[in-house]
Every structure is written in structure tokens, then in C-alpha cells.
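Excluded from the complex is one protein chain; the other protein chains are retained at their positions.
Chain naming follows the written order as A and B, and within any one chain the residues start at number 1.
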Amino acid sequence: MQAFDYVAARTVDEAVSLLAAKGAQARVLAGGTDLIVQLREGRRNLELVVDVKKIPDVNVLTYDPQNGLQLGAAVPCHRIYGDATIARAYPGLMDAFQLVGGTQIQGRASVGGNLCNSSPAADTTPTLIAHRATCVIASPTGRREVPVEQFCTGPGRNVLGNGEFLVALRFPAPPKNFGAHYLRFIPRNEMDIAVVGVGSSVVLGDDGATVSAARIALGAVAPTPLLVEEAAAALIGKPISDATIAQAASAAQAAARPISDMRGTIEQRRHLTGVLTRRTLQGAMARARGETLSHA
Amino acid sequence: MPKIHVQTRINGEDIDFLCESRQSLLEVLRDDLGLTGTKEGCSNGNCGACSVLLDGVLVDSCLVLAVETAGREVATIEGLATPSQLHPLQQKFLEHAALQCGICTPGFIMAAKALLAQNPKPTEHEVRYWLAGNLCRCTGYDKIVRAVLDAAAVMEKA
Partner (left out) sequence: MAEATAEYKVIGTRPIRPDGADKVTGRAVYGGDMRLTGMLHGKVLRSPHAHARIKSINTAKAEALPGVKTVITVKDFPVAEDRMANLGEMAVNVKLLSNNVMAADKVLYKGHAVAAVAATNAHIAEEALGLIEVEYEVLPPVLDVLDAMKDEAPLLHETMTTTELGQKTDKRSNIANHMRFLLGDPAQGFREADVVIEREFDTATVHQGYIEPHNATALWNEDGHLYIWTSTQGAFVVQRQAAEILGLPVSQVSVTPCEIGGGFGGKISVYLEPVAAVLSRKAGRPVKIIMSRIEEFEATGPTPASHIKVKMGAKKDGRLVAAEASLMYEAGAFPGSPVGAGCMCIFSPYAIPNMQVDGYDVVVNKPKTAAYRAPGATNAAFASETVVDELAEKLGMDPLEIRRLNGAKEGDRRVDGPTFPRIGYLETVHAALEHEHYATPLTGPHRGRGVASGFWFNVGFQSTVVINVNADGTVSLVEGSTDIGGTRASIAMQAAETLGIPYEDVRPTVVGTDGIGFTDVTGGSRTTFATGYAAHEAALDVLRQMQERLARRWDGEMEKEFEGQAERATVRITPDDVTYANGVFKCAKDAGKSMTFKEVTAQMARMGGPITGRATSQPRGVGGAFATHIVDVEVDPDTGKVTILRYTAVQDAGRAIHPSYVEGQIQGGVVQGIGWALNEEFVYNDNGNMVNSSFLDYRMPTTLDLPMIETILVEVPNPGHPYGVRGVGEVPIVPPVAALANAIYRATGKRMTQSPMSPGYVLSKLME
């Protein structure tokens, strides 16, 4: 590994000025489960690593039913699903947060870090999109916010500019009759990068059937995670049914732009997009109706 | 680049060391502190052989920079047995023949320790789920899972 300087920043401003001074030669360290691997394999060459874990803002984990969830960008996954109240309020997020690597990875890896690594196959991004998360970014000019579906701009690339880093993610409180579900396809049962990932959410009317809002987000089938408006359109305003779910799945398949690589072929990925859209919508629907899904 | 002085606690003892910022906790444990019980299998977080507890949380030490341990508590396999007795997990691994070559064993035992601290009566599925980040190539896992379940039963009674 190349030698680099290490600084544990104490405040947001300190981190911002350190990052701004070094530009592309510096990077934030939260859980390290992506960054340390990249440094070791020579995929990143940095002069400076800025450890943000001592900054209070990135460790925030608060939830209340009115204001929703404030998730500091460096909070490790195990802390999130280990919080019974938050886990109960956002089962669709927990689906993904419990999948990021194995137990050891979840002891360190953060949702913010997963998002900032900006892999097209990241497990958290589709469900963040399905939950309408907002990214809170610290920059040399103050704070700015970006809807999570706009955060990633390409494989390994995102909207963070010079001196900027992700401080937190904000999630609205789940509205009444909201349900969400994330599934990914992997060849084993754990530890793999998603071949395809889908995060879906629906809001049902009080009749428990008519869809008033929906979000379907795809992972690993395009250079960035995709929010598929057409898939949602196939559901909104109608009672949810196998037929409308099938239409949404077709729309998702049409929107997917997968490649063939060592983890999957175009045909396989397109097919799985349909399968997982269908399955996550069924799961979201069940949760919207107050049911719990059995553990895989 | 001058080395960084790190003060930490390992297996209940105050320890300090000098390290480069690029050295992982795994490297420092093994190469500088002589604590070779924690093993290296892959160095990218995919095999769990380097598992330790950091402030009680199960992590891969190959993915922790040694400098990050300042002011924190590290628990490794060396801290498990007492001078007169093996930990129930260690004992059950032996009774069940849950190790063949033994290279993955320290990682599994630390991972199982973390599991039982959080969930003293896990089901077989919960054990398998928790330990999915630890690879074993010799045993096929059957006897490992049995050893963990048996240790849980013994520790529950105690």
C-alpha cells in the first residue's frame, strides 16, 4: 500500500478544509471496507485519509415518527438494524443494511460510505431511493442537499465536488400504508456483490389496494442506480394486482441497461430485473398492508 | 513519514505501539505485537480469518487501520482462555472436532463469541447467518455449527 497521511477530523469544517486542500488526493474514511481494500489493491492513490468518525454529525442516529430518520453518514450498519425502533419503522431499509457483506463488514461499513463509493451494484442505493432519502452534503460554501437518486453520476462517481463530503441522509417518516422491500440476486446466500438489486416502495390508499405513490429503483443494471418512473406509473392510481405488478416489472426491464461481466450476462440481468421487481413489489405491498415478511 | 504513536487496549491490557498509517490492525497485531493468533486469509474482508472485536463489535482487522484503535478496546483470540481454562467455545470446538487445519478457528471463535454475547440462544439458522462472513475450507461447517450451539447451551446454564 502507498504511504499516506492520516488525520482524524473533529468537526465538519475541519474535514471540509482538509479535503478542499488536497482535492483528489484526499478521501474520507468511515468504515474503510471499500477504501482500505482499494488502497491495498492500488486502485486509489491518496496523500491523505480523513477519518470522519470523531465528528458528531456523521454519527447521528435519530428517529421520530413525525420527522423521520436522521442517519449520519458514518453510522455502521449494525448500529442501525440493532436499533429496534428504527428497524421496526423502516424494514425496507433493513433489508439492505443487513446484506452489506457479512457480519464483520456490517460492524464497520456505513450506508453513507456505501453510497459514496457509488458502485452501480451497491446494495443500499436502490432502497434509499425507494425511501425518498435526501443527501446532506457539507461543502466549503456551507451545506447543500441532493435527492439520493441524483447522487450517483457514473460507476464510482457522484456529485461530491472538491472539499465536499456526505454528512448525513435524511428519510421522511413513512406515510400511512407505506411499505418497502429490497431484494438482490446473488449466486450464494451472502457475501456476494449484487447481480441485480431492486428496491421498491408503495403507498396504498385506505382501501389497502389503490396505489397513491410508488418508487422502483434498480441496482447493477446501469452505470448508476436507476429510478424507473415508468414502472411507478404502471401502478399509480390503480388497485395493485398481479397484472399491474407485471406491467411495472416489464417497465423496469425495459429501463434496465445491463452489461455482461463476470457476475452476470445482459440476458440474465434483464430477466432478474423483472423477477426482483415483481417480488419486491409483492413484499412492499404486504408491508404496506401491515404484514411482516418472513426472514429469507 | 514519521510513525504514529497509538495508545490502545488489547485484551484488557494497555498497549502502545508505533505504526505507519497504512498498516492495518491485522499487520500490527501480527508483525509488531507478536499476537499471531489472528490470521490473514485474504486481506479484503472476504474470509473472516482476521476477525477481532473492536469495542465489542465483530470486525475484520484487515479492514481497520491500526491508527483507528487509539483509545479503543481490541479483543483477540489470545484473550479468551484463562490461565487454567479454555473458553467454552474453545472447548466445544475441540470436543466436536470443529477444526481440521485450524487456520480459520480463531476467526470463527471470535465471531461466535460476538454472536453469543448478543444472542445467547441462537437457532441453527441464526448461527449460520451470523457466521457467513467466516470461510472454512476443511470442515464443511457442520461441526462448527454444532460446536457453537453446544457452547451456547453450556454458557446459558453457567
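The rule we apply is simple: a residue touches a chain if its C-beta (ideal position, glycine included) is under 8 Å from a C-beta of that chain, and two chains touch if they have at least 3 such contacts.
Predicted model, so just to flag it, every value in this text is computed and none were measured.
> Among A:14, A:47 or A:192, which residue is in contact with the omitted chain in the full complex?
A:192
> Since one chain has been left out of the picture, which residues of subunit A touch it in the full complex?
Spelled out for subunit A, the touching residues are 1-3, 41, 102, 185, 187-193, 262-265, 267-268, 271-272, 275.
> Extract the touching residues of subunit B with respect to the undisplayed chain.
20, 22-23, 27, 30-31, 34-44, 46-47, 49, 76-78, 80-81, 86, 90, 93-97, 99-106, 109, 127-129, 131-146
The working rule: only the chains that are shown with their structure count from here on.
> Whole-Å distance, subunit A centre to subunit B centre, using C-alpha means?
Averaging C-alpha atoms per chain gives centres 29 Å apart.
> Given the complex with subunit B, which residues does subunit A contribute to the contact?
1-6, 8, 29, 31-33, 36-37, 39-41, 49, 51, 53, 76, 78, 101-105, 107-108, 189-191, 295
> Within their complex, state which residues of subunit B touch subunit A.
It comes out as residues 1, 4, 20-22, 24, 43-46, 48, 51, 54, 57-60, 62-65, 67-68, 111, 114-115, 125, 129-134.
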